[in-house]
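Let's look at subunit A:
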Amino acid sequence: MPCNIRSALPTITISLSATSAYADFRFNLQPAVTPIATEIYDLHNLILLVCLAIFIVVFGVMFYALYKHRKSVGHSPAQFSHNTKLEVVWTIIPFFILVGMAYPTTQTILRMKTVENTDMSIKVTGRQWYWEYEYMDAGVNYVSNLATPRDQIDNKAAKTPHYLLEVDQPMVVPTGKKVRLLLTASDVIHSWWIPAFGVKQDAIPGFINEAWFQVDKPGIYRGQCAELCGVGHGFMPIVVEAKPQEEYDAWLKNQKAQLAATAEAATKDYTLDELKTRGETIFNSRCAACHQANGQGIPGVFPPLVGGAAFANQDTLKRLAERGFAKDGKIVLGPKDKHLDIVMHGIPGTAMQGLGAQMTDLEVAAVITYERNSWGNKTGDMLQPKEVAAVRKSKG
Partner candidate 1 sequence: MVDVSGSTSSVHYSITARPNCSLSPAGTLCAFCIIAFVTLAVALAFTLLGAWPILPFAGLELLILWFCFRHIWRHAHDYERLTIDDHKVIVEKHDPTCDSHVELNGYWAAVVLEFMPDGDCRRLALRSHGKEIEFGRLLNSEEKLDLGRVLQSRLGSYPTT
Partner candidate 2 sequence: MATTTLHDAHHDAHPTGVMRWLTSTNHKDIGTLYLWFSFIMFLFAGGLAMLIRAELFQPGLQFFQPNLFNQFTTMHGLIMIFGAIMPAFVGFANWQIPMMIGAPDMAFPRLNNWSFWLLPAAASLLLMSFLMPGGAAAGGWTMYPPLFIQGGMSYDMTIFAIHIMGLSSIIGSINIITTILNMRTPGMTMMKMPIFVWTWLITAFLLLSAMPVLASAVTMLLTDRHFGTYFFNAAGGGDPVMFQHIFWFFGHPEVYIMILPAFGILSSIIPTFSRKPLFGYDSMVYATAAIALLSFLVWAHHMFTVGMPAASQLFFMYATMLIAIPTGVKVFNWTATMWRGSITFETPMLFAIAVVCLFTIGGFSGLVLAIVPVDIQLQDTYYVVAHFHYVLFSGAAMSIMAGVYYWLPKWTGHMYDERLGKIHFWLTTIAFNVTFFPMHFIGLAGMPRRIPDYALQFAEFNMLQSIGSFVLGASQLLFLYTVIKCIRGGATAGDRPWEGADSLEWTLTSPPPYHSFQTAPAFK
């Protein structure tokens, strides 16, 4: 696959202009906006300077020797090989320097670890490959996906300044409040990281980890998943928007209203085209990382969704055949109810996990309708949100 020069040029221009916005942290940590991140910033500078000083002294001596004690200037070698006093001194001095570094560090660690008197809690769940946020006190719950269009990643469109660092729905927090995060994951280990907050905490399946931050300056802060979690690891950014309390309250109210609207939308009937259009957006943000935007999957790893396509992973094929989705090494489109079951509950033992908990009835219905009527799949099948709701009620 040769690199496309024409698409590369705008990339470079954009990156040059984009960096000016980031110029202040090109050589150091990002500007800190929480007290902890500020302490980390200062701690790093302190240690860096100490190291630099030691480096200059030690290598100053070494390069002096290299220059002055060359054979080519006729320096004849001394034969000493011990100096106990000197050896003791250069063992002890570093010890005291280290103690000097450890003292402020210990205090920072203890402060980082004190998760007390928090004002609100957000449960963060890492999933392959997006984040889910649950506002525990407000009953609001949504997922946050990468918002960068696939075309930009594939170099078919010019990259926008926040390329790969933008999401559809950011985490929103009020300024000046101590926010507690409860982190976990549903599949593999992820790590939630906002550099400007000084928070990086692994989200581990089966565990709940804690972290906290308090932002005083309103703004949008960006980070990325920091633990290798598979194919989409580079594509699950984290964006936090800090708003003043009133704006936050308004946002929360709006969020609740949207939840109610979604509930109502689920009772409506939709046409095939409406479902397909909605389904395409959802598919591209949720499913295309593995199954690809053209539905062809990745050979041997992620099965294609197109009827008649071949797939070589015997283990996965077996599980698909059990559900009526494969025959003779080829993918076939199985029955609608099984399709719904796979999307809702996943296929245990594979990377396909149940999406039922994170998607609304309408989203599930739309994405299945889209899959059954795209890339040469022409079943004409439709799935209405009501049907999804019925299954949800009976099976949970």
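The rule is short, and it goes like this: contacts are C-beta pairs under 8 Å (C-beta built on N, C-alpha and C of every residue); 3 or more make two chains touch, one makes a residue touch a chain; residues count from 1.
Here is how the candidates were picked: all candidates are chains of the complex that A comes from, given by their letters.
Remember, it's a predicted structure, so these values are computed and weren't measured experimentally.
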In-complex contact partner of subunit A, selected from candidates 1 or 2: 2
Candidate 2 contact footprint on subunit A (complex, rising order): 1, 3-4, 7-8, 11-12, 14-16, 18-19, 21-22, 25-30, 36-37, 39-40, 43-44, 47-48, 51, 54-55, 58-59, 61-62, 65-66, 69-72, 75-83, 86-87, 90-91, 94-95, 98, 101-102, 105-106, 108-110, 112-113, 152-155, 159, 161-165, 187-189, 191, 193, 195, 198-202, 204-207, 209-210, 223-235, 298-301, 312-313, 315, 350-351
